[in-house]
Structures are given as structure tokens and as C-alpha cells.
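As you look at this complex, bear in mind that one protein chain is not there, while each of the others sits in place.
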Amino acid sequence: MRTIIFRTVAPYLTSLMVLFSIFVLLRGHNEAGGGFIGGLIAASAFGIYGIACGVGPVRRAMYFHPMSVAAAGLMLAVLSGVASLVVSAQFLTGLWAFPQILGSEVAISTPLFFDIGVYLVVLGAISSIALALEERDTD
Amino acid sequence: MNLHDFAVAFFALALTGALVLLCIAFLLTVTRILLGPTLPDRVLGLDVLTNVAIGFIAVIALDSGYTLYVDVAIGLCLVGFLATVAFARFILSRGKTEHLRREARAGIDAEAGLSGGQRP
Amino acid sequence: MTGIEATNGYIALALPFLAAALAPLLTRVLGQHAAWPLAIAPAAAFFILFGAVPGVSAGDVFLFGFDWIPSFDIRFSFRLDGLSTVFGLLITGIGTLIVLYSGGYLAGHKDQGRFFSFIFLFMGSMLGLVLADDLMTLFVYWELTSITSFLLIGFDHHREAARRGAIQALVITGGGGLALLAGFIVIRELTGLASMTEVLAAGDALRDSALYVPILILVLCGAFTKSAQMPFHVWLPNAMEAPTPVSAYLHSATMVKAGIYLLLRFHPALGDTALWTTILPAFGAVTLVVGALLALRATDIKITLAYTTVASLGLLVMLIGVGTETAIIAAVLYLIAHSLFKGGLFMVAGSVDHGAHTREIEKLGGLGRAMPITFAAAMLCALSMGGVTPFVGFLAKEEIYHALEYADPYYVALMIAAIVGNALMFAAAFIVALKPFVGRMPETIHHPHEGSLTIWIGPLILGVAGLVGALFYATYHQLFTMPMASAAVGAPVEIGIGWVPHLNLAFALSMATVVLGIVIYLLSARLRAGIAGFLAAVGWGPDKGFDQAMRGLIRAAVRITRLLQPGHLDQYMAVTIAVIIAALFGPLIYTGGWPAIPAFPRLHFYEWAVFALLLAGILPVVLATNRLTAILSLGIQGFAVALIFMLLGAPDLSFTQFMVETLSVVILALAMTRLKLSVADHRPLRDKVQAGVLAIAAGSGFGLFLLSIAQRPFDRTLSDFFERYSYAIAHGRNIVNVILVDFRGVDTMGEIAVVMVTGLAVLALIRIRVGPKGVRYPDPLEKTP
Amino acid sequence: MATDMEATSPSVEYSLEMLKAEAMVTAPVAASDYLIILPILVCFIFGAGLLMMRKRVTQQAYFAIPGLVLLFAIDVAVLLKVAAEGPWTMMMGGWKPPFGIAFTVDMMGALFLAVSGFVALACGIYAVASISSTERRYGFFPFMFLMMGGVSGAFLTGDVFNLYVWFEVLLIGSFGLLILGSQHNQLDGATKYCFLNLVGTTLFLIATGYLYGVFGTLNMADIAIKAAAMENDSAVYVIGVLYLASLSLKAAAFPLNFWLPASYHTPRFVVSALFAGLLTKVGVYALIRLLLMLFPVEHAGVTPVIAWIAGLTMMVGALGALAQSDLRRLLNYMVIAGIGTIMAGLALPQVAEVMVAQAGPAGELAAAASTAAGAMQTGLSGSIYYALHSIVVMTALYLTAGVAASLTGSSSLAQMGGLWRSTPLLAALMLVFLFAVSGLPPFSGFWPKVALVRATIIADMPWLAAAILVSGFLMTVASARIFALAFWRPAPEVAEASGTEAAQAPHPSAPAPGLYGSWSLVPLLGLTVFVLAAGLWPEWLARLTDAAAAGVIDPAAYLSSVFGDAP
Amino acid sequence: MTMLLFNLVLALMWVVVSGSFTLLNLLFGFLLGAAALYLIREEGNMSYIGRARLGFSLFLLFLLELLKSAWRVAVMVLSPNMNLKPGILAFPLRVKSDAEITLLANMITLTPGTLSIDVSEDRSTLYVHAFDCSDPEAAKADIRDGFEAKILEVFR
Amino acid sequence: MIGDLVLILAGLLVLAGSAFAAVAALGILRLPDVYTRMHSASKAGAVGAGMLLLALALTADSTPTALRALAAVVFILLTAPLAAHLLAKAAYSVGYKLGPESVLDEMPPPRPTNVGTDAPADARNASPQPAIDQP
């Protein structure tokens, strides 16, 4: 699918979609969205990038191997649960902090990191699948 | 009837009308997807179905007042595009094989009047 | 505990196992001479047990043990009374000689250490078996003897016959063992009797119990298989594939006696009923006569001895079955005598084999000069076996005829069997013990020679023991036979029979037996041919039957397995789904949990439209003959489901469903890109009908049950909780998301693990490949920074 | 740190602490209570970590083996804690039961957990020697850890839906292991395994959906309490039977056992070993947990069905074992026979009426007055014992077969041979495992079999006792044949194996001869220790399984660990 | 420079989409945008300036033409007798850069009666499917004098 | 007052949008070949969905929602021509011919070697692919 037209637009579409995916991830706690959907959107973004520009650029874009991203996500999710053990709470108990940054209140919490972990896992695993399939297709 | 009442009534009526139209659109689109006859036709049908569904979501959001459904619509925009791209890619790749070129020819035959889908 | 400390008992029980552990090492260091130090173990056990004899002969019963598995109410406990002690003495005493004999017999054999280990393991098991009190303890040892004999019979494992013999022994004795286990468990669970001591104390109650018949039959299955009663006897001759020391030990003195031990042991509790006095003598008599005839037919002296063992076991079972005090005494006398002479004769057979390199009776003769000590030992044993005075065999035979001398058809029949059997065994004894040593030595035998001390000492001692026992019969009875018989009868008995013949009916019958035996000996060649001809005419025997049964079993297993596991996924799936449908409808019909007839649903028109869209998506997926249409229709129904979720207030679900459904269709397309699949996709009508029936049943069943559940009142406590605290504590307005990352975060943790593993599994699937022609492709390298 | 942050938060209402007291378990958690979550954390962290280092194939073992040791150590610690203090519960997220997900471990769970950790360690050590670098690169250890995470989660969770999730985790992990290597027969086997198991888990999910519809809760303890209050509810009955069907499929019970003989012989031996030991047993565990503990009344209603399932499964397994000419496929059927034996212990009714008839004949002798409850206790204890034994022994058998196949270059009974002569230690171990799997004393399989036969006899089901014994007999035959043909018999000469056999290419997944060194014997010896310890001195284990069975039959301790003493 | 511009656009879009008009959110959006752009660093080598200024006017044109286009399609589809003379035109391109070609192609697609199908490999020809090919040269002239001219004017 | 007018405007947009969507659907049903249908799909379809989202933006209860609806419109407009182009190119490359009523085809027929090879046309895309299954 390497038409000039698609190839020109795809990178921008991809970054737009990645941005949107992060948005969906971060607002998931309060409105529709969350790590899984965010991850799927991000993976779709890379999928489009891959279809337009090939697997190589996608791999370089992600820098890490997608499966490592997924593993890091799982690790992050698990560790965000472990955090509550440090304060002698039950596993996965949500810990919240609301620091003021530049005058606005920002919510930082273990459930947020958990959701980011979900995002990374989905992004990594689904991209890995898509890239693996795509690679098979284009060699 | 003041303007407000009219606006409200008109809006409600418009929504009902829109739902009717969109249901018809669903029906027509599905018909095209089922009829085919070629794969691009069906993919096109799915693309339109995505658009109709986006519209449907918007109308339901208006109707129910839960405007947060717009997020669902956005998601559908994104993956709808992905689906079309992937299918285009699929069509392109399947053109590679001799075997499938036969299918493509058969598809064109079908377009020229033969019934779609049913071939030995 | 007086006569024997419990500690000593445990030591006696443990010594053989200790020796088994040490044997490989000692053998590596000392070679065949390891037999001497190793023989200390059974000898020591013998003396420890002998220490109990005074008490036991005074009628004491020594019990010792401890709670082994209190959770299962199982004790590791032992009982030393006359029966078990004398058995123990036989096992350890003959065992000592066998160990010495093995040292010489297998001298230089590369697996001699292993052999010693096995034989000690067996000895320990056998000793435990006879001493055990708790039924489960007994059974464990019982099965251990089966296992160890499997290893011993298969010792020469490079020969198929040895492997066959081992399997046959394991199958038959193991199978009987399972019946015995069932019998023990029935006794244990339904009567509450846990040990031999308790069983013996509750004999009357047991005999009156409705469970008597099953218990008896199960116990007899165990005893008969182990003691080689017809038709389970086939394993015994085939077990002769084992090295001769094994035959001498297992198949004469010990293992085959385990069944006899069990019958003697249970006699006070289960004996003296019509069933007992019918089944046992019947099996015993048939086994006696058939075994003796087959002994005559055999040409291999070891096989001859094996069949005489079968016959002897039959005789013993017959006597125990008769069950009178005299009969039990006779059985006890015969049992001890048999252990001595048969053990000796087997060792003689081994020595002959060792010296002449053949065991074929036709090819043997004139060895007496070259092997005088062996000849002497052989004659001592044979005379005892033939019931000639002054040997212990004579005492036994006299007592046997005493026990049967009643003018009653039942006894007459048994008496005839006994006479015929004894005469045949008399002949067999001399065929083995006399014929190889006298006459002309065939040309085929080169340099026959006497074996080493360890080879001939065993049979000689056993032969002499048979003589000494009879000569000093009072002590013999006092120490051994009376305690044993008392235990087996269940009451104190007196035995007075001596080596000096008294002129009575028994003696007359004894003489008649001898005369008949001599006749048979002289006619043995002709008789052998006759029996062989008869057997050839019959053309079938239990041994052949065993093979047929095994093959039949395997063939049947193959047929059944092929039927149940045909290798077709569609059939597996159909059966699986059919079972699931049955699992749904069965209880639904049984309990009548059908839904009430619902009112006509009131939906908005666009809701109907969405459901119509769902249907419009489903139908082509099912019916399309074109795969691509089916795949795209899949997208339609997915959209419809997503819209349903949205209409019902589940935006997250709807969002996800749209994404997932589209991605599913997309990756389906990506994967299909390369598949040169034909687009057309037809399904035979029969298939369609079968699938359709399953589909309609599954759909309607699950749908109806769902409806009936939806009609029940609902407990919404959980969701109320989530709603109340979602924002207040978990700081999230999207309750669904809060459930996912907080309330039920662990679900999500598992879920992402699934996603991650899926990614990896797909990678592995795609990257590791074996080409269509089985070519291995190189390990692909990924080029990522 | 956390309290600090919360105090400064403006959006938190002043009554937050009150709300928390209302909704959450606020008491600090004792350090030892964390044990309940550690098995999963270890599995996930090591799995993810190994995935990140998957390209460093040579270093993976240095990471994986300590991980497995740690996992086993934690599992043992959990067992010891349960033995000392009884069941305990941790509420994930700190939410009060039944709202959050409860992790509850009782004796049964702890036993399964510890034994699964044990065999995982054995398989891990074995895998270091036997798994190729390509297979490591494509995730052998991550798959294994994640699968163990699923297995551990299934044993620990006290929430039905969460159990479904762990089922899926272990299932997908097993998929990964199953296809690793991509041999053609693997692909075929995996197709059957995957589709059929997918149907099984989906049925589980369906039943869970219905369950939620009926009870409105997913917490097992909560369900147990609510179900006890319901009298003969038809929906509960249906749900119970659906769970029975679904978990029978997971456990490979007849007639839902197709997937097992179709697939277990296709992956690497060590993978088969891990599967044979664990996967089906998780199904058994869940069946005990869900059907016996949560729905005792419904269970009593279906005991005749379970008895039939058990009997037929035993026969199918034992006959199947006799019918095979390939050692691995033979072992597949032994797994099934073992499942049948285990199921026999679940076929005993809890209701007392059954024994009334039985009391008569043995009346005057019935010193040990047996009751049906006693039968169930004995049978369940036997089942759990047998399941633990089966986990270890089936793992051991596949591993031993793996070494044997690597030495002879084949796993066909017709082509293996000579191992008793060439590797007596291996052969001896094989013999021990074969006798153990046949249920002969003094090995681990004997005592549970005794318990099961006892229980079935007490419960007046002599035919089921007979089935147990007959299947044991057939297994003995099969075992003896294995030993005679593959170990005793001299290796067939190349010339002998002419004709059709020589023409056939070696089994594609048969490992190269002599692949494994003596490293592979280490796990085997470890497994042997269990087989002998549980056979010669079974009391330690019998006491534990008895306690486990008692905890299932009367789950009061389980329930109070979730809800506290006041219900 | 262009990257910075696009990054700013992304940051603004973030603010718009997330609906929180604070400096912090803008900063955050900028960082996220930078990250997102980093991902595609290889492809982002556009070489035109002033896109921000021109983009808007082009966009308005776009919308208008699009509406007209949709209307024409609707009229045609709803007319009982669709008098179609469709076909594919080969339109010789004057615009050369990827971005220009892309823009033109997309605009053509959304304008009445035409739909870009492909660009030849040497980037000299744009193949356009048109509803009305009764006079191909007139149709090509329409494009040449309309959108292409506008784009050339704007970009050069 | 303004609110009511906005509501009426939104109502009009809703009607127009759904009408366009229906027309798009009718178009793909009525038009003769895939290329002409693409016109209908990419224009009427996009405009229909866009108008409905616009109506949503007008009546949304919060600015962020409205802005998101607008963002969705922009996204649709961005992707609709692209999708049409890709689909048309793919269909043509593989050999799906124009309908019989077509009067002109100036595009060269798909070259067999070029069909769907997706070979990188220029150096920029010549990213090395790992050679995996070539022995």
C-alpha cells in the first residue's frame, strides 16, 4: 500500500491517533475509555503506519521490540499493585496523590499506572501481532 | 406555540426522522454487502456502514442526551478507516496469486450479470 | 513383649532391605564372595526370629507396630505367632542358603549386585508379608513380592521368554492382589476389622456376615493367583525363566507359599464353611492332579519341578480346604517339608544345569560320579519329596492320608486325587534327582563338575534338614509344626507323628503311593509322550490362553480407542457440544426450570432495526458459500452487538466492541492475505443437518435458560457498592473503568497477561517454521536496535 | 507517603476515612499475608522479565531457575502457613468482601499450589537442558511462568469470574508452549486442543454469567452462603451441571477428553510433562471448589453421573494406554485414567440416607461406624491425594520418557529398547514411576487408591471400587509392557528395523539422541523423592489432604476467613 | 521548523480534545505531541512553509466543495434515470512534491464528480475517476485551473 | 432564543446528515460499478456522518464534547478521501474493471509484475526486511 498519497498522510495520521490513544487512556478513569481501548487505538495507529510505510519504520518508531513493550506494561501493572504492599495495604489498593503542578491539581495514582500498564501491554502485543503478520506478507 | 416549543418539537421530530433514515441506510448498506458482487463492493459497503453507524451513534447521543457517546463515534472513525485500509491491502495482495486472479475474473463475470458468490 | 523385643523385630524386617541397599556396593568390591557377608543379614534375621520360637511354641503371640498412617487408620504392625514365625524362619533360613548359592551360581555375572539387591528386596517383602498384622501392612508387602518377583523373573531381560514370564507373573499375581485389596478393604470398612489379630478374634461374626461370600471370594482370588491354582498356575512354570536361585527361592519356598500362608492365616476366621470346604478342595485337587501330570510331561527338569510345585500347592489348598485339625496339621507338615525339599531340588537342578549346561532330562545322565555331593543332596530331597521315611516328607504324607481317611465320597475323591498326585510327584522327584545322576552320560555333556562350596552347601543342608527334622521329630513338632498348626487351626493342637511307620491305613496308602510312583517313574518316558500327545490334541491351554487374552485385550483396546478417538476435530466438537447440550437440558428438564412465557417486548423501532441488523449479520456468516461474504458479515453482526451495548447504556463496551470487532475482521483479512484458500466454501447436507440440530438445541437451551434467569429477582448489591464508592474513594467517575482498574483490578491483570502471551505466542507461531516439506528454516534474526 | 498525599488533597471529602472504613479493609496487612499474592507476582514479574530478555537465550536460565525456586519456596510457605493457621483471605484492592476480588487459600488450594510449584521447578530444570535456543528465544520461559501464574491464580482465587480469568491465562500460556516448535503434528494437535478448550472455557464463562444472574455476586464464599440458603433451586442445579461439564472438559474426563490424546504428545516432552501434571488437575481442583464446596446439594444430585463419568474415564484411559504404540501417546491416556480415578472420589454423595441400607449386613461388626459423610471425606481426601500424586507422577513419566526418547531417538515402543542395560538409573526411575502410576505400593499412587476404594465401598458403590481396581490392573499391564518393551528389550538393531519401520522417518518431534545430560536426572530424582515419600511415609500428606477435604466439606473456616467470624 | 509547527498543532489539538484550557495541559499536549512526532521522525521531512496560514483557506474551500460534491451525488443517486458517462482520466500533474500531490489528490476526491485512483510511478500523472467523461479535456482543465492552480499558488 | 435557533439548526443538520447517509447507502446500491459507488460512499457518507456529528457538537452540553465531535468531523474528512483512494487503487490494480457504461479509461492496465507487489518504489522505503522464510 505504498502509494505516495497514503505514505504522505499516514505518519501524521499515526501521530494523531497515538495522541488520541493517550487521551483515551488518561481520561478512561472518568469517562469512556481506558488503557485497553487506548492501547488498541495506538496499535491501530502503528498498524496504519506499517501498512503505509512498511514494517521497518514501525519497528524503529517503537524503538523497543513490541513484546518488550508489552512485558514492560505487565511489569508496570503488577508493580503498581505491589506499591500498596509497601504501605501495608492489601494488594492493588489504590494510592492517590494530588500534587499541584503549575497551579493545577494533577491526580497521580496507582490505578493510573495500572491502566498505563494495560495500555502498553495491548499496544505491544497487538502491534507485535500486526507486525509479525505484516512482515510475513511483505517479504 | 412559541419558538422554544417549536424548536424542541422540531428537534425531536428531526431525530425520529433521522433514525428512520439511518435504519433505511443500514438496510441498504447491508444489502450491498450481501449482494457484493465483488470484494471491493463489500468493503465499500462496510465503509459506508461505519459512516452510518457513526451517524447513528451521534443521533442516539442526541436522543438520549448522553453526549459522551461521541467518543465511541471517534473510535469508530479511527478503526473504520483502518478496516478499509486493511481490506484495500487485502484486495491488493490477493491479486498476486494466479488462483485468485481467477476469482477476480469470476468477480468481474459476476459483475457482468452472473450471480455473485455461487460458483463451484 | 517378652520373647522378642519390638526393636529386634524391626531389625529382622529391615535387615534384608539393608542388605539390598549394600549388595551392589559389596558385589562391586568383593565379587561373588559378597554372598558371604550378605548372607549374614538373613542369617541374623533367622536367629532373631528363632529367639521368638520358645515363646511362640508356648502359645504366645507377639504383637508390635506403630501407627503408620493415622489419617487412614492404618498401622505398621506385626504379629509373631506360630504360623508367621515358622514362615519367617523358612524365609530367612532358606534365604540364607539361597544367597550363598547365588554367590556361586551367578559368579562373574555382570549384574550380580543387582541380582542380590532384588533377591533381598524380595526376601524383605516376603518376611514382612508373613509377619504383618495390619491388613494394609500385609497388602503392601504382598504387592511388593509381586513387584520384586517381576524384576527377578525378568532378570534375563534380553530374552523375550523372560520378559513374558515377568509380565505374566505380574499380571496374574498383581490382578489377584487387587482382588485381595478389595477384600481387605471390605473387611476393614464394612466390618471395622483392621488387623489379622482382630479378624481372628471375630471369626464367627465374619462367617455369619452377609459380606462373608464377597470377602471370601476376593481373598481366595488373591491366594489362588499367588499360589498358582488352576487356571492361574500358568505363570509359575513360565517364571522358570528366572535364574535358578530365584526359582528355588520364590517358586518353591516362599512367594508361592504366600497364598497358602494367607489361607492358613484366614482359616480360623473364614474357614469351615460349606463354601470354604467346597471351593478350596475342588481347586486344590484339580491343581494337584493336573500339576503333577504336567510335571511328568515336562522335559526340562526345572519345569518339572515347577509343575510339581503347582501340584504341591494344589495339595496344600486341598488340605486347608478340608480344614479339619488333621488336615491342617497335614498341610503344615507338608508345607515345611515341601519348602525344604523343593528348595533343595531346585538348587540341584541349577547345579546340574551349571555342571552339564543343560536341563533337558533326555540329555542328562551319569552325572553322579562327577557331582557326588549334589547327587547326595538330590537324593535326600527326593526321598523326602517321595514321602519315604525317615524324612519330613514321610511325616507329611502319613498325616495327609490320615486326614482323608473317611468313608465319605467327598474324602474318597480327595484321597484318590492325593494318591495319584503324590505318586506322580514321587516319580517326578526321582526323575529330577536320580535320572541325571545315574546311567550313561550322553556325549553332549562335556566336563561335568561339582560347583563351589556355595553351590552345593545349600541343597545339602536342606536335604539334611529334612532328615534331621524327621529323626528328631519331637523337637521338630515342638518348635515348628505344632505352633504353626495351632495358629492355623485357631486352637492348640498336638502332633505326635514320627518317622517310625505304624501299620495303618495311612501307611498302606503311603506304600501304595510309593509303588505307584515307581511304576510311573519307570514308565515316565511313555507317559510323557502320552500326555504330550494329549495336550497337542487339545491344542489349547491356559498359557496360550494368556497370550490370547493379552492380545485380545490389546486389540479390543485399540478398537475401542479408535472408536472413541477417531482423530477428527469435527466429531470431537460435535460430541463435546452434544454433551454440553445434554448437561444443559438434563437438569433443565429434570428440575423444570423453564422460563415463564414472556410478554411481547416493547422496543423502539430503531432498537428493532439494530436487532434486525444483528440477524442480517448472523445469517450470511452461517449461510454464505463465499468466505469473504461471511467475514464481512461478521463485521455487521459485531457492529450490531456494539450498537446494542450502546443503546443499553454501555459506552465502554460499545467502544471496545467496535474496536475489537473491526480489528478482528482486519487481522482476519491480514492473515487471509496469504492463504490461497478457495473462496467457495460448501458443506455437505448431512453435515448441515447435524450441525443444524446441535445449533438449534444449543441456541434454544441457553436462550431459554437465560430468559428464565432474567425473570428472577436480582441482587444488585455489588453494583450499588461500586456506584457508591467509585468516585468517593476510587476517584473515578467511569464506574466501569474503576471496576476494571481498582475494584476488580486483578481480573484485568490476568487479562493483560493473556494479551501479552497471545502476542508472544503469535510471534512464536509465525517465526518458528518448518516448511511444508519438513525443511528446517534457520532461526530468524530480528533486526531491531 | 500515601497518607501524606491524601491529607493534602482538596478533592477528598473530610469523611473519606469514614467512607473507607465502610467500604474497605483498612487494617494493615501482616507481612506473611502477602504470601497469597506472591506466587502470581513472581510468575508475572519473572515472565515479563524473561520476555524482555528473550533474545539473551543463554542467560535466561540464570534468571528462570531462581524464579522457579522462589515460586516453589513461596508455595511451600503458603502451605506451611495454612497448615499452621488455617485459611486466610486477602481482599484485592482492599475492598470489603464480597465486593472486591478475594484471594483465599485453604488447605486444598495450598496443597495444589505447592505441588504445582514443585513440578514446575522440576520441569524448569529439565527445560534448561532440553529446550533449544530458538524455543527459548520465542518464549519458552515466559510461557511457562505465565502459565504457572494462571495455575497459581486458579488455586488461590476466591472469585468465580477471576477463576475464569486465571483459566484463560493458563490456557493461553499452554497454547504458547504447545505450538512452540511449529512441527506439523504440533500444529494439528494445537488446533484440536485450542478449539476444544476454548469451548470448555467459554462454557465456564457462560455458567459464570448465569451464576451472576442468579446470585448477583461472584465471591465464592458469598455464593456458598447464598446457595446454602436456597432450597432446590432449579437454576442452581443447571449451573452446577454446566460447571460439571465445563470442568470435566478441562479435566479431560470422558466423554470430553478428546483434546488430550489429540495433542499432549505433540509438544516437547517437558511441555507435555508440565501439561500432564498441571492442566487437567486445575480442572479437577475447580470442580471440587465449585461443585462440592459451593453447591453441595446439587453435587449430591449429580453424584451418579459423576460416578459414571469416573468409571468410564478410568476405563477409557486404561484401555487407551493399552492401545498405544507410542510411549507419549500411551502416557496421554494414563493422564486420563488418573483423572477418572480422581473423579471417583468426587462421586460420593454427602447425604446420609445412602448408608442406612449398608448398616444392616455389617451391623454387628460395624465397630468403625461408617457414615456417608465419612465416605465423602475419605473419598475426597483420596481424590486430592491422588491428584497431587498424579501431578508429580505424570510429570515424572513424561520427563523420563523424554530422556529415554532422546537416548533411543524414538518414542515408539517398537523402536525404543535397551535402556535397562544402558541407563539403569533412568530405567529404575521409570519403573518407580510406572508402578506409582499403576497404584502399586509402596509408591504414592497406592494410598489414595486405597482411600478411594474404601470410600466407594462405604458408599455402597462396589462397581466403582471395581472400576478403580480394574483400571489399576490395566495400567499395571500397560506399565509392564512399557518396561518390558522399551527398557528391558534390547534395542532393535538397525537391520531388524528394516521394512516399513526403517522407511518411516523418525518422529518429527523426537529429540536428537543424547540431547540431555545428567542435568535432566536431577528433577527426576527430586520427583522420585516425592513419589517415595508419599508412598512409604504417607501420613504427612494424608493429614494434609484430610484437612483439605474437611475444609471443602465443611467450609466454615474458609467462609470465616473471608467474612470474619460473624457472617 | 515544520516539525515544531506540527507539534504545536498537535498540542493545540490535545487541548481541544481534552477540553482543559490550561497552560499545563498545553505543555503536556506539546510534550505528548513531541513524543508522537518522535515516533515518526523518519517520515516527517516535509519541505513547505506557511502551511498554517494556507491550511485554513484551503480547508474552507475543501468544505465548500465537499458539500457541493455530496449534493451532486445525492441528486444523481436520487434521480430516476442516472445518466452516467463515467471513466478514468489521466491528469498530467504540475505539482511535484509528495505533499502537494497528496493534497491535490484528496481534494479531487472530495470535489464533485471526481475521485483520485492512483498516481503514476513517475509522479507525472494522476489518474482520476470521473462521473462525467463525456468531455475529458474539459474535466482535466477544470482540475488544472481549479485546485491545482490554487495549490501551486499557495505553495510556491 | 439563540439556544432555540441552535436547536433548530441542529435539527436541520440531523435531517440533512441522515438524508445524506441514506443517500450514500442508496448510492452504493444503485450505482453501477465499484468506482462510481465509491463516489457515493466517500462524499455523501462522509458528509452525512459529519453533519450528524456537527449537530451533536452544536447541542453538546459541554465544550470538550463539542470539540471532540468537531475533531471527529475533521478526522472523517481527513480519512474519507484516503480510504476511497486506497480502495480504488487496490481494486484497479488487481483488475476489477470499470463498468460497461464507462466511456473512457486512460489508466494503463495493471502490469502483472506490478500487481500488488507493493515493492518499495523509492529508496526511502527500502527498509531491509528480515529474510525469514527463504532458505
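All chains are identified by letter, namely A, B, C, D, E and F, in their written order; residue positions are counted from 1 within each chain.
FYI, a contact is a pair of C-beta atoms (placed from the backbone, for glycine too) under 8 Å apart; a residue touches a chain by one contact, two chains touch by 3 or more.
Note that in this section contacts and distances are computed from a predicted model.
One chain of this complex is left out of the view, and of "Multicomponent Na+:H+ antiporter subunit C", "Succinyl-CoA--3-ketoacid-CoA transferase", "Segregation and condensation protein A" or "Acyl-CoA/acyl-ACP dehydrogenase", the protein name its UniProt record gives is "Multicomponent Na+:H+ antiporter subunit C".
Among the residues C:63, C:107, C:373 or C:630, only C:630 touches the chain that is left out of the figure. Annotation for chain C: contacts to the undisplayed chain at residues 160, 163-164, 167, 550-551, 554-555, 558, 565, 567-570, 573-574, 577, 598-599, 601, 603, 607, 611, 614-615, 618, 621-622, 627, 630-631, 634, 637-638, 641, 644-645, 647-653, 656-657, 660-661, 663-664, 667-668, 671-672, 674-675, 677, 681, 683, 687, 690-692, 694-696, 698-700, 702-704, 706-707, 709-711, 714, 716, 718-719, 722-724, 726-728, 733-736, 739-740, 743-744, 747-748, 751-752, 754-755, 757-758, 761-762, 765-766, 769-772. Residue positions on chain B in contact with the hidden chain: 64, 66, 68, in rising order. Even with one chain removed from view, chain D keeps its contact list with that chain: residues 13, 161, 165, 168, 172, 175, 179, 182, 184-192, 194-195, 198-199, 202, 205-206, 208-210, 212-213, 261-263, 265-266, 322-325, 413-414, 481, 484-485.
Following the convention adopted for this analysis, only the chains that are shown with their structure count from here on.
Between chain A and chain B, the least number of touch steps comes to 1.
The most distant chain from chain A, with centres taken as the mean of CA atoms, is C.
Relative to chain D, the chain whose mean Cα position lies farthest away is E. Rounded to whole angstrom, the centroid-to-centroid distance between chain A and chain F, based on C-alpha atoms, equals 27 Å. Chain B and chain C, compared by their mean Cα positions, are separated by 70 Å.
Multi-chain contact residues, meaning those touching two or more other chains, occur in chain F at positions 19, 24, 26, 33, 38, 40, 46, 48, 62, 65, 68, 71, 75, 79, 82, 85-86, 89-90, 93, 99, 118, 121, 128, 130, 132-133.
Counting partner chains per residue, chain C has residues 651, 655, 659, 663, 666, 670, 673-674, 729, 731, 742, 745-746, 749, 753, 756, 758, 760, 763, 767, 769, 782-783 touching two or more of them. Remark: chain A residues 3-5, 7-12, 14-16, 18-20, 22-23, 26-27, 49, 53, 57, 60-62, 101-104, 106 touch chain E in the complex.
Within the complex, the chain F residues that touch chain A are 75, 78-79, 82, 85-86, 89-90, 118, 120-121, 125, 127-134. Remark: chain E residues 6, 10, 13-14, 17-18, 22-25, 27, 29, 32-33, 36-37, 39-44, 98-99, 101-102, 105-106, 116, 118-119, 123 touch chain A in the complex.
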